[in-house]
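Just below is one structure, and these are the notes that go with it.
Shown here: the complex without one of its protein chains, the others still in place.
Take a look at subunit A:
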Amino acid sequence: MNSAPLMAIRGLEVTFGTSRVVHGIDLDIAAGEALGVVGESGCGKSVTWLAALGLLPGMAATSGSVRFQGQELCNAPRATLENVRGRRIAMIFQDPSSCLNPVRRVGPQLVEAVTLHTNLRGDEAKTEVLRLMELVGIPDRAARFNLYPHEFSGGQSQRLMIAMALAGRPDILVADEPTTALDATIQAQILDLLGRLRRETGMALIFISHDLGAVSQVCDRIAVMYAGRVVETGAVTEIFAHPRHPYTVGLLNSIPRLDGGQDDLLTIPGAVPDPSHLPPGCAFAARCARADETCATAIPPLRGDGAAVACWHAALPNPSLREAALA
């Protein structure tokens, strides 16, 4: 990352009441890159991005820094956030069917997004909406313009949400588990669509998921999160070939394989710690085979440039990389 990143998150912390769910996230997003954010439910992967856009409910306290092209978004005034949302950073969510207002026709809801972010009005705005609907692959657009959200399937609803997100021609699209609520075949179609749209528009994509397979399909880089911290980042190919954090290793091992037998489904023993009772040391230590006394008392920092890992006993990087570094 030579040039200034498009978006820089520094020391982001999010607390709900007494329980802190995000413990200081540092992440850079370069223009046009596709970053996968991976982790189990409750690891803070969605909350990080909701906090960055100020979309968390009032009881959540956020601190740290989120800079988009130098502009501070963390705890920024409402007007600042409203100018960034949709136009610079768009977001789509899990469960697309309930993300559309059920009592309004979808066409006008899309027109709303278009008039919000462009100068198009009336018929021009409608033409733009039809173009967006075509872009995301909604068949029979003119007729469907006037339908209600419940008349669309989950996959179609997610396509509509993506169309709505594209209305503002955003620099970053944050996709929060966009395929989790969908059938496997529809999942693949939405992943293809996201990949294609990113190539065509040049926007950056933040793909939040617990599905490493899906992430590897659309992303260049991965950030693995555990209990509110980033524990490993790196290029997708590198992390798949040479995972360094024991948690990443566990995640990769627990991907079911088509050629594996019935006994081959590996899981990570134990459970994610309660966010309000985190251990003083590494949060993963209790589930980790490599853990020792250091792990129980001190939190490992995220170390490394580009590819980084937060583990006292991280596996060595890819041998070829190490040789290159030594040479």
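Heads up, the rule we're going with is that a contact is a pair of C-beta atoms (placed from the backbone, for glycine too) under 8 Å apart; a residue touches a chain by one contact, two chains touch by 3 or more; residues count from 1.
By our rule, contacts and distances are computed from a predicted model.
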Task: The complex's invisible chain, by UniProt name, from "Xanthine dehydrogenase family protein subunit M", "Pyridine nucleotide-disulfide oxidoreductase", "ABC transporter permease" or "Cell division protein FtsL" - done: "ABC transporter permease"
TODO: Among A:129, A:165 or A:295, single out the residue that touches the unshown chain.
DONE: A:165
Open item on the list: I'm checking contacts with the chain that's been left out. Which of A:68, A:93, A:152 or A:284 qualifies?
Closed with: A:93
Open item on the list: So one chain is hidden, and I want to know which residue out of A:20, A:67, A:85 or A:242 touches that hidden chain in the complete assembly.
Closed with: A:85
Task: Touch criterion as defined above, residue of A:17, A:102 or A:139 at the omitted chain - done: A:102
- [ ] Write the list of subunit A residues that the hidden chain touches.
- [x] 50, 53, 55, 58, 78, 82-87, 90-93, 95, 98-104, 112-113, 116-117, 148, 150-151, 161, 164-165, 167-168
